[in-house]
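Sharing a structure, written as C-alpha cells. Questions coming.
Note that one protein chain of the assembly has been removed; the remaining protein chains are unaltered in position.
Moving on to chain A:
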Amino acid sequence: MLELARYDGRQRLKGSLYLSAAMSLLAVTVVWIYPSFSGSFDDVDEEFLQAYPEGVIQLFDIRTMASLEGFLAFELYVFGWTILLGLYLAYLGAGTIADDVERGRMDVLLSMPISRARTVAEKFASLAVPIIVVNVVTPIVVFVAATLVGEPISAADLVALHALSVPYLFACGAIGLVASVAVDRVGIAQRLALGITFGLFMLESLLTGTDYESVGAVAPMRYFDPNAVLLESSIDPVHAGILVAMTLVLVVTSQRWFERSDIAS
C-alpha cells in the first residue's frame, strides 16, 4: 500500500521546498514592514481601515491592523494562505489524474494491480507533502521574524492556525481532484479548479452579512478563519471537522467518477 503516494510525494518534495521558500519570503516581508507601518501612524487601525474601501475590508476580512497578529492575518494568511495557497492546491489537485491521463501514463499505471479508487486516493494523498512542508517551515520563519522585529506572537496560536490550514488546503486540493477526474485535459482541469476555488472564495466573502449568507456554507473558506485564531485564540474543531468531511466527500466522489470513466487515449 501507498507505493504510489510515496512515489508521487517524493516527486513533489522539491517543489514543496520552493513553495515554502516563497511563502516564507512573503511572511518575512509582511513581518518586516509591520513596525515601520505601525510607527508611522498614531492610531494604526483608524487610519489603515479608513484607507481601504469597505468592499476590500469585507473581501479580505480585515479586522485590525493595530497588532502584528491582525496585520499578519490579513496580509499573510487571508491573502497568502486562504487565497494563494488555496488556489495553488486546487491547481495541484487538478493535475493529479488528468495529467497522467493526457500524457498516456495512466495506461501504464492502471496495467498494474492497483485499483482506480486506490490510484485516486494515493495521488491525492501525495498533496500532503506540499501542505505539510509549507505549514512546518513558514510558521517557524514567522515566529523567528516576529521575535526579531520585537513583536513576538503566540507560538500556540501560530501552530493552531497552521494546523487548521491543513484540512482547509486538503479541501481545496480535493476540489482540484474532482476537476481532474471530470475532464481528461489537464489544462482545462486546472482552469476549472482555479475558477471554482476562486469563485467559492468570492461567494463566501461577498455574501457574508447578506440574506444569502448561508449559500457561502459550501465554501471551504468559511471554515478557515485566520483572524479568529490569531486575534482571539479561538479554535473551532467543528470547522476543522467540516473541512475533513468536505474533503472526504470530494475524494470519494472523484473515486466513483474515475471508476466509471473510460481512460482517454
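In this section, a residue touches a chain if its C-beta (ideal position, glycine included) is under 8 Å from a C-beta of that chain, and two chains touch if they have at least 3 such contacts; residues count from 1.
By definition in this document, contacts and distances are computed from a predicted model.
Taken from the listed names "Acetyl-CoA C-acetyltransferase", "Cation/acetate symporter ActP", "ABC transporter" or "Urease accessory protein UreF", the protein name that UniProt assigns to the chain not shown is "ABC transporter". Among the residues A:Leu49, A:Ala160, A:Ile188 or A:Ile263, only A:Ile263 touches the chain that is left out of the figure.
On the side of chain A, touch with the chain left out of the figure occurs at residues 3-4, 6-7, 11, 103-108, 110-116, 259-260, 262-263, 265.
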